[in-house]
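Here the complex is missing a single protein chain, while all its other protein chains stay put.
Labels A and B are assigned to the chains in the order they are written; within every chain, residues are numbered from 1.
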Amino acid sequence: MKKFSWTSGLSLFVLALAVLIALFGPLVFPGDPNLVDLAKALRPPVWAGGTWEHWLGTDQLGRDSFLRLIHGARVSLGIAAVATLLGAVIGTLIGMLAGYLGGWADALLSRLIDIQLALPVIVLALAVATVLPPSVISIVVIIAVSTWVSYARVTRAEALVLQNSEFVALSTVAGLRLPKILGRHILPNVMPSVLVMMSMDFGKAIVFEASLSFLGLGVQPPLSSWGSLIADGREFIIAMPSLVLIPSIIVAVVALSANILGDWVRDRIDPSLGAVSAAPRAELGGTR
Amino acid sequence: MLIECTDISKQFSRRSPRVLDEVNIAVDHNEAVAIVGESGAGKSTLGRILLQLETATSGSYRFEGREVSSLRGSAYREWRPKVQAVMQNPRASLNPRQPIWVSITEPLEALRRMGAQQRKRAAGDLLERVGLPAGILQRYPGQLSGGQRQRVAIARGLSSDPKVLVLDEPLSALDVSARAQIIELLAQVHRDLQLSYVFITHDLTTVTELCSRLYVLQRGRLVEEMTTEQMLAGPEHEYTKKLLSSVLTLDSPSIRGVA
Partner (left out) sequence: MTRQDIPLLEMRKMSVSFPTQSGERIEVLSEVSLNIWPSEVLGVVGESGSGKSMLTFASLGLLPKTGRASGEVRLRGEALHAQHKRRMSQVRGREIGLIVQEPTPSLNPVRRIGSQLAESARHARIPADQIKSASIRALDEVNLPAEVLGRYPGELSGGMNQRVAIAMVLLQNPGVLIADEPTTALDVTTQYEVMQLLEGLRVQHEMGMMLISHDLGVIKAMADRIAVMYRGHLVELGTTEDIVSRPRHPYTQTLVASAPRLHPIEAAPLQDSGCPLLPGDPQLSDDHDHPPTLERDRRHVVWCWDAHHGHAR
C-alpha cells in the first residue's frame, strides 16, 4: 500500500480549500461579483501596483476579480462534481446491466461504446452544444456524455467476470431478483474501480468545463466559471495578463491536485478486492 | 421420481459441438447420485441445467413431474428453493464483501419476508448444523479457512430446506484433512435431512464414500449407469474401467515396475 506522501497531503489540502471556498466563500466575502464599475476597469492586482480594495484587480468592466473567482469556484467545482457523478452513475448502471445480462443488451451496449469511442470527445461536445442551448445543464450533460463510456466499459468487463463467478450463480439459485443481485453482488465489487475513475475524472471535468466555457459553449453571463473568466480575459492578455493567468493557474493546480489524489485513491484501494477473478492460483508453500 | 431428465442436449451455439448429447438421468427422493466424468465431459453443464443456470437446448427436465423450463412466476419461485447448490471453490462461492450470515440466508430471503434478526437467528442455527460456532455470523469469508468456507456454503445450500443439493466438485479444492471432515458432514446431513444429492465429480473415491449410484459421462455422452457396488465389482464399459483403474489411492498397486 502506498504511503500518504506530502504531495498527496498538499493535494488534499488544495482540494479541500477549493471546496470550502466554493461552499462558503461567498458568505465569508460578501459582495456582488457582477457589480460593474467602469471607473475601476482593469485595475492590476496588489503586487503589480493595485490597491487592497481589489487585491486581485478588476476586469474590463471593473468587476472584482477575487469575488468573481470565488463565485466561479462554485460553478466550476459544482459542474465538475455533478457531471462526474452523473457520468459514473449512468455508465456503471449500463455497464453492470450489459455485463450481467449479456446477450442482446450486451451487444447493444458494445456497439454504443464502439460508436462513442470512434467519435472524438470534442466533436461530440460541439455536436451536443449545437443542439442544447449553452447552460450549466448542457455542460453537465456534455461532460457526462463524454465520460460514461469509460465507466460502462470497465464495469461491463467486471460484471462479466462476476456474472460467471460462483457466488453470483448461487444468488440466482437462491432466487434473488435482478436488482438485488446487481445491488448486492455486482455493485459492491465494481465500486472500487468506479471510485478510482471518479476521482480521476473530477480533475478532468474541471479542465473540460473550463475548455468548454473558454470556447463559449459553456456557462453564460451573468454566471461565470473559471473557464469563462479565462475566456473573458483573453482580449487583455497583454495589457492585463493576471486576468487570464490567475484563473488558469487555479484550474491547473486544482485539476492537478484532483489527479494526484486520484492516484492515491487508486493505490489505496486493494487491487485484490477489485474484481473477483476465478480460482486464485497457488499460494506460497502450497498448491491447494 | 424427484428429477427426471430425458434426452437432455446442450449446445452453446449452433456451430459448436454438443456439450451434452441426449443424456438421461433420474434421481429419486433421498437418493445420493453421482455424475462422474473428466474435464470436458459436460458434467458441470448438466449440473447448471439442473439448477437452471443454463437451459437445455433440447430434452425434458422434470422436477416432481413438472417441466421446469415451463415454470413461470409463482410456480417458478416455488420451485427455486427446492434445488440448491454447493460449488467447487469455497473462495469464490461467497461474496467477499458481505458477512457470511447474509450469504447463508439469501435463499431464505427470496423465499419469504423475514427481518434481519430472524434471518440471523436462522443463520446461527444453520451454522451449528454444519459444525461451526454461531458466533462467527458477522465474519467475512476472508476470515475463514477453506474448509470453514465450504461448511458455510453447505449451510447456505440447506437454508431453504431444499429437496436436492447439487454439489459440483465441493471437495476438490480442499486439503485432505478438510476433505475428510466435509465428507463426514455431507454424509451426516444426508442421514439427518430427507434430501437428495447430485454429486458432480471427477473423483471415484468421493462416489464410494457418499453415493449409492452413479452415471458416467464421456465427452457429453452417458456411457454407463450403475450402483456403486456394481462399479466396485467391475464396470462394463471400457471407459469406466479405465477411470477406475486410474484412481491412485493407498490401496492401489504401485506403478513401480509396471511401466
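Quick notes on this one:
The rule is simple: a residue touches a chain if its C-beta (ideal position, glycine included) is under 8 Å from a C-beta of that chain, and two chains touch if they have at least 3 such contacts.
Given the structure is predicted, the values throughout are model-derived calculations rather than measurements.
Only one of B:T6, B:Q138 or B:S246 touches the chain withheld from this view, namely B:S246. On the side of chain B, the interface with the absent chain consists of residues 38-39, 175-177, 179-181, 202-206, 208-209, 232, 242-256, 258-259, using the contact rule stated above.
In this section, only the chains that are shown with their structure count from here on.
Averaged C-alpha coordinates give centres for chain A and chain B that are 48 Å from one another. If you check the complex, the residues on chain A that touch chain B are 165-167, 169-177, 184-185, 188-189, 273, 276, 278-280, 288. Contact residues of chain B toward chain A in the complex are 48, 51, 53, 77, 80-81, 83-85, 87-89, 91-98, 102-103, 106-107, 109-111, 153, 156, 160, 173-175.
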